[in-house]
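With one protein chain held back, the other chains of the complex are shown just where they sit.
What follows is chain A.
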C-alpha cells in the first residue's frame, strides 16, 4: 500500500492547518494543506487522497456561528464530491472548528427529515476555554479511536457544547455508538466543569457517522504529538510521543 495522502482543508481564518499536516506526517502520511477556494475550483483533488481533515481555527471568522459559513460552502458546493469520497471508504476528520463545520453538513449523519439532530453551541461558562482535559472512549466503530481507552488532550473553543435535539435523540446516538469520545474526570468520577469544559450533556467531546469513518471532535489531537506539549512533561520527563498522535496513526494504519 502506498503512503496514504491526507488533505488538510483550510479556509480564511483557519489557523491549525500547519500543525495538523505536521501530525499527519509524523504518523506516516503525506499531507498537504489546501485552501477551500482551490478545492471548490477543483473538487477532483479529493480523488487523489485518502483522508480529508478540516483543521481548527475560525473559518470565516465564525461569523453567524462557528463553522457555519464554511459548512454551507461544503454542503452546497462539494456535496457530490464528498459523497463519492465517503462512499469510496475514505476518512474524514474534523478537529474543533472542523467539527463545527462537519456539524453544519450532512456528513456526520446528524440530521433527519425534521432537520439537524444535534449542534455545537456556546460553552456553559459563556467564555472561550483553553485547557487540558481527560477523555475516555465509548464503544464504537470509530476508525480514529481504535485502541484508545483514555487520552489527555487540550481544548480551545467557545462553542463546543454538543446539544442533541431532545433526550431521546441523545440516547439513540449514544446507543448507536455515534458519540465515541467523552470528557472524563481525572479520578474517574463524574466530570463537572472544568473537567467537562463546555457543559455538553453526556460529556460528549466527539461524534462519528454510522460508518465510523467520519469523525469530529472538539479537543486538539494535533497539539499532543510531542512529549513536551503535555502540561506536566517536566514532572514525568517521558520520551513517549504525545498520545494525540495515535488518532493520526489510526488513520494511516486503516489504509495499511
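In the analysis below, a residue touches a chain if its C-beta (ideal position, glycine included) is under 8 Å from a C-beta of that chain, and two chains touch if they have at least 3 such contacts; residues count from 1.
The rule we apply is simple: contacts and distances are computed from a predicted model.
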item: Options "Electron transfer flavoprotein subunit alpha/FixB family protein", "Sugar ABC transporter permease", "Cbb3-type cytochrome c oxidase subunit" or "Phosphoribosylformylglycinamidine synthase subunit PurL": UniProt name of the undisplayed chain; value: "Phosphoribosylformylglycinamidine synthase subunit PurL"
item: Option touching the unshown chain, where A:5, A:68 or A:84 are the choices; value: A:68
item: Given A:5, A:22 or A:84, the one touching the chain that is not displayed; value: A:22
item: Hidden partner chain, residues of chain A it touches; value: 12-13, 15-16, 18-19, 22-23, 35, 37-38, 56-58, 60-65, 68-69, 72-73, 76-77, 115-119, 121-122, 126-132, 154, 156, 163-165, 186, 220, 222-223, 225-226, 228-229, 231-232, 234-235
